[in-house]
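What you see is the complex with one protein chain gone and the rest in place.
Then we have chain A:
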Amino acid sequence: MDRNTAKAHIHVMTGCSNTSAWWGFVGMGGWMSRAGLALTLALLAPAPVFAGDDPATGATVAMQPGSSGRPACAACHSADGAGQADVGIPRLAGLHASYIADQLGHFATGVRANAIMAPYAASLSADERRAVAEYFAALPIPAPVDPIPEPVAKLDRGMALFQRGDARTGLIACTQCHGPNGVGVGSFTPRLAGQSGPYIAEQLHRWRAGDIRDPRGAYMRAIAARLSPADIEAVAAYAAGLKTGETIENTAGGKP
């Protein structure tokens, strides 16, 4: 962890203790324990400098808490934008800037309902949302974490759905829109390879339940309606284990 990273974490600490409205959810279950580890490490760094009220740059929004008590993005999504795969906090690094900015806009207006992200996104101006989106989009894609170990049969089912779809239910393959091995296509479809498995699964479960998201969510509701809950878990686990740059053959699961 470099100096800047550590700084950001300290800001986060400050934000956390003062503003329970933002962080009420942190107390739940064991969630805190992982975040707590990062924060403890962060305490070893020098003292923070607070951001003013001027429109913040992407890096400032990402790394420092706002004056309203808004925590830094990095508090949850990590300074390198890797997110926290095992607890379902998505990776932002390497997503398309306009995709991130669109989602922040949807959180702010409630089009994409999310109790945690809504106040956060609403506290940013449109310019700040765009700036922080560009910031995370430009970060290198972090080295993949070891995926949660999964049974081979589950990963095989996930691979079949991801790479080929399922003709019996009219399900198209994930790759048909998210590109070869789920690398994402332009601003239209986000990268799935190596994304947090629990995060992918949660989104699919929501779409399956008819959740409204952005207009593009209409595609995903049509897709998710064709997936059983078990298929959702399988395809999410497979996608999480996909490593960018590797071919289909040598990633998780059997032969395509």
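Points to keep in mind about this one:
Here is the rule we go by: a contact is a pair of C-beta atoms (placed from the backbone, for glycine too) under 8 Å apart; a residue touches a chain by one contact, two chains touch by 3 or more; residues count from 1.
Criterion: contacts and distances are computed from a predicted model.
Of the candidates "Twin-arginine translocation pathway signal", "Branched-chain amino acid ABC transporter permease", "Acetolactate synthase" or "Thiosulfate dehydrogenase", the chain left out of this view carries the UniProt protein name "Thiosulfate dehydrogenase".
Summary of contacts with the chain left out: across A:H77, A:H106 or A:R206, the touching residue is A:R206. Considering the complete assembly, chain A touches the hidden chain via residues 25, 28-31, 33-34, 86-88, 113-116, 148, 165, 167, 170, 172, 175-177, 179-181, 183-186, 188, 198, 202, 206, 208-211, 216, 218-219, 221-223, 225-226.
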